[in-house]
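This structure is in structure tokens; I'll ask about it shortly.
Removed from the display is one protein chain of the complex; every other protein chain stays in position.
After this line comes subunit A, so read on.
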Amino acid sequence: MDKGKAVMGAGRRWAVDFSDQSTVPSSRDILDPPGFSRAPPEQDDSATSRQKKDAEANWKLQQKAWEVAQSPFKNLMMMGFMMWMAGNTVHLFSIGITFSALWQPLSALQSVGKIFEPFKDNKVELLMPKLVFLALNLGGLALGIWKLNTLGLLPTHASDWVSSLPPPQEVEHSGGGYVFH
């Protein structure tokens, strides 16, 4: 490849430079068309309008953050519906749904920082969306756990703790029966 480049370099007859040096007008041999201003569009100098725009952007960001924060709610509803569909018996479907219902909030909670990364701005209030996001995900987790419990897979009943207990030993021992004839 090096060799090829060298050959190419050596045997170059012509070349077009597409690189744009438009920022330096003096270097250009062609004049700009009339009415075209190369300079960046003039900023509105008035401070109020800039502030307004800033606020607008912030508000939009805030809106988006809220949207993100509320997004688990839809998920929650969906999960709830799926769980209702799955029924209360232990089989592959219901177990799959329950575990995904548990896994989703958990993974969301782990990556809560990452999710709100794009909105990270000193001016954007992120605490409340984060809290809502957390609350909703915790709600989803709770729903999953509740489902797990309704499936009977949580040791919340006395039966779960005594079912492996062996019968107690007896103090007395008695034997006998019919007399041998």
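Here are a few things to note about the model shown:
Operating definition for what follows: a contact is a pair of C-beta atoms (placed from the backbone, for glycine too) under 8 Å apart; a residue touches a chain by one contact, two chains touch by 3 or more; residues count from 1.
FYI, contacts and distances are computed from a predicted model.
In the listed set "ER membrane protein complex subunit 1", "Trafficking protein particle complex subunit 13", "Brix domain-containing protein" or "Acyl carrier protein", the entry agreeing with the UniProt name of the missing subunit chain is "ER membrane protein complex subunit 1".
Only one of A:T48, A:Q110 or A:S163 touches the absent chain when the whole complex is considered: A:S163.
The chain not displayed touches subunit A at residues 89-90, 152-181.
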